[in-house]
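Entry: chain A
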Amino acid sequence: MLTESLVLSGVLFSIGVAGVMIRRNAIILFMCIELMLNAVNLAFIALAQQIGIEGHVFVFFVMTVAAAEAAVGLAIIISIFRLFETVDIRNFNLLRW
Partner candidate 1 sequence: MAFLDTIGYASWAVHFILWTPLVGMAVVMFGPAERAKELALGIALLVFAVSVPLWFAFNPADGGFQFTAAVPWITDWGIYYRVGIDGISVLLILLTTLIMPLAILGSFRYIVERERTFYGMMLLLQTGIIGAFVALDLFLFFVFWELMLVPMYFIIGVWGGERRIYAAIKFFLFTAVGSLLMLVAILYLFFKYRMLTGDLSFAYLDLLNVPLTFTEQVWLFSAFALAFVIKVPIFPFHTWLPDAHVEAPTPGSVVLAAVLLKLGSYGFLRFLLPYFPAAATDATIVLVLMVLGLIGITYAAWVAAVQPDAKKLVAYTSVAHMGFVVLGVFALTLQGVQGAIIVMLSHGASTGALFLLLGMLYERRHTRTIADFGGLASVMPVFATIFVFTALASIGLPGTSGFIGEFLTLLGAFQTHPWIALIGATGVIFAAYYMLPMVQRMWYNEVDKPENRNLPDLSRRELTVLVPLVVVMLWMGVYPKPFLERTEQTVVELLEGVERNRAPVRPRLGASPPPPMEVVTVDDRAMPAAVETSNTGDVVAELTEAGREGEARHGD
Partner candidate 2 sequence: MTEFIWWVFAALAIGGAAGMVGGRNPVASLLSLVLTLFSLGVLFVLMQAHFIGVIQIIVYAGAIMVLFLFVIMLLNLGHDYRTDIRNVGWITVGSVLAGFMFWLIARTFLEFEELAVSGPGVLPEAAAEEHGVVGAIAMTLFDEYVVGFELVALLLLAAIIGAMLLAKRRV
């Protein structure tokens, strides 16, 4: 099932990539990122079968980082929402030129 798993991981990753590009809702962008992380996790797990248990450890780390990221990211979204009353990314572009 290795090949299939890897290809599946690629599919999920690409969907995530596409999502980041075509959605404007900050929370959904976030979800797309989570999806990409999971796609990578899948690849780790699949390869771990052949290469070793370290793959699992890495997934563990990825998950923790993802959790931390989600917490901080969502907090940021909340404060942004407080400021702009929306989570549409078109509205917060203070950092442009």
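As a selection rule, all candidates are chains of the complex that A comes from, given by their letters.
The rule is simple: contacts are C-beta pairs under 8 Å (C-beta built on N, C-alpha and C of every residue); 3 or more make two chains touch, one makes a residue touch a chain; residues count from 1.
Please read all numbers here as calculations on a predicted model, not as lab measurements.
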| chain A in this complex - touching candidate among 1 or 2 | 2
| note | Listed in rising order, chain A residues that touch candidate 2 in their complex are 1-19, 21-25, 27-28, 30-32, 34-35, 38, 41-43, 45-46, 48-57, 59-61, 63-72, 74-79, 81-82, 87-88
